[in-house]
Each structure stands twice: as C-alpha cells, then as structure tokens.
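For this depiction, one protein chain was excluded, whereas all remaining protein chains were kept in their positions.
== chain A ==
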Amino acid sequence: MQRILRPKRFNQLWPFYLLAAPGILYFVIFHYIPMSGLMLAFKEYSPFKGLINSSWVGLDNFRQFFGTSDFYILLKNTLLISLLNLVIYFPFTIILSLLLNELRLKVFKRVSQTIVYLPHFLSWVVIYGITISFFGPSGVINHYFTEWFGGSANFLVSNEWFRPLVIFQSIWKDAGWGTIIFLAALAGINPEQYEAAKVDGANRFQNIWHITLPGIKSTIVILLLLRLGSSMDSNFMQIFLMTNSLNLDVSNVFDLFVYHIGLEQFNYSFAITVGMFKSVASLILVLGANYAAKLLGEEGIF
C-alpha cells in the first residue's frame, strides 16, 4: 500500500488556515460581533456612554415590549402573512411542479421552466415597480376595475388589498423557482412504479395520487417544516417596499418595527430587544421543526 501524501504538520497545514482566515474573519465581524450587540437588549443605550458603559436595566425592555399592544399586532401580522404563504403559495408551488412534471414534450417543458424561473432573479424593487405599474392609481388594473365595477380601488394604500397583493407577488416571483426542488424529487421516482401501475390499468390521475405524491412526500414534509421554522421572518424587503402609512395596520411586522424604532427613531436598545425576541423565537421554531421532522421519521434538516 502506498502512503497517502496528506499535509499533517503545521508547517504543511498553515496554507489552509491562511485560506480560511478571510472567511472566518468575515463571519466573526459581520455575524458574531453583532450577536454580542444583543446585550444592548438588557441595557439602556446611551450614545455618550457607548455599548460597554451603558447601564444595565435587566428585563425592562422586554417587559415594555410585551406590555404594549404593538406586540400582539406585530405577532398577528407576521404570523398571518406566513400562514397565508403556507396555505396558498406552498400548495401552488407543488401543483405547478406536478403540472410541469406531467409535460411530455421536452422542448415545451424547458421553455416554460425558463419562463417561470425568471422573476426569481428580479429585485424586489423591480417587482414593486411592476406592481405599481399595474395596481397603482394610474395602473391598468385600476383602470379596468374602475370601468367594470365603478369606483377605483386604492390597492396600494388599503388594508384589505395588502395581503392578497403580497401573496400574489410571492407567487409571481418565486413559485416557479420553488418547483426546482420538487422536480428533483419527482425525477427520483422509480419509473418502474408507473409501468406496474399501467399494467394494473391506472389512469394519469391515479398515477399522480398513488405514486407521484407519495414519492415526494418527504420533500413536502421537510419544506413545510422549514417554512414553519421561518414563520417569524416575513420577507422583509417585500414588506418594506409594499408598506405605507395607510396600510400599517396589516403590514407592520417585526422586522419593519425594528427598522422604524431603531433606524428612524434611534431607540437602539428597544429595537434590539424586539430583534432579539424574533431571533430567539425563530431559533426555537427551527429547532422544533427539525425535531418534528425526525419524529415523523424524516431525515431532518440537520
């Protein structure tokens, strides 16, 4: 047997540590040092005293946060958007995957995939711009809405239209992209199963119901749990752009609140308190989702 030549001693290994250094430094500075900033949640930040010397206030910030009605509104708005995504966007993605999977003409399949993936790469600002072009006061939708139903709907500044618009945007932008992972799972189903079903006289619907769907069950479960795990995160960029003073009742979510309190009103301690609540709640949800996946006999996310 030949001895495998691998670096073992430090004078052979240092190049690898040197290569890792910039990346590690990046994670320390831009991910771990901010975590240390979380201690401001337990302090009353004073710009004169700085991070270290500001005085401790214990859980006062948290008490204040949970004591306001803001907390319940934020929680409700955040979870409701996540829930709507879960029951509308998510099944839509699965159905779109099944439809694409049933296409038998390869060229047509490739072309339609190319089309539905595209919006994923556009920025939220562009999506917002397109939305305004369509739904804004002088937009085409508003024009026909006025013509057919009489009276214009101020889509962008109304509480009723905020959620439908946001869900619609998510579907338009990302449903196509979301099919990639399901299509991969679908490609992994053993074709012999379909042949066996054909012998048994199954039709296409029965194939889908008895073979295709069970074949991607584990993918569905994992993705569903991942989504549950991120229920506390709204798509901040999207919400940030779509929000305005007139739809704040339904659009105000945790991240937006943090932005307003922290970066517009400079109340760092309180903003960090809210952010920390969100981060900790998210961590618990992610770990919980992973645990649930394992209970269900799936592999889990990690």
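Quick note on the criterion: a contact is a pair of C-beta atoms (placed from the backbone, for glycine too) under 8 Å apart; a residue touches a chain by one contact, two chains touch by 3 or more; residues count from 1.
Here is the rule we go by: contacts and distances are computed from a predicted model.
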{"item": "Chain not present in the shown complex, as UniProt names it (candidates \"ABC transporter permease\", \"Mce/MlaD domain-containing protein\", \"Methylenetetrahydrofolate reductase\" or \"DNA-binding NarL/FixJ family response regulator\")", "value": "\"ABC transporter permease\""}
{"item": "Sole residue of A:L59, A:L246 or A:L296 that reaches the chain not shown, by the stated touch rule", "value": "A:L246"}
{"item": "Residue ranges of chain A at the interface with the undisplayed chain", "value": "4-8, 13, 15-17, 19-20, 22-24, 26-27, 29-38, 40, 51, 96, 99-100, 102-105, 108, 112, 114-119, 121-126, 128-130, 132-134, 136-138, 140, 143-144, 156-157, 172, 176-177, 180-181, 184, 204, 226, 236-237, 240-241, 244-246, 255, 258-259, 262-263, 268, 271-272, 275-276, 278-279, 282-283, 286-287, 301-302"}
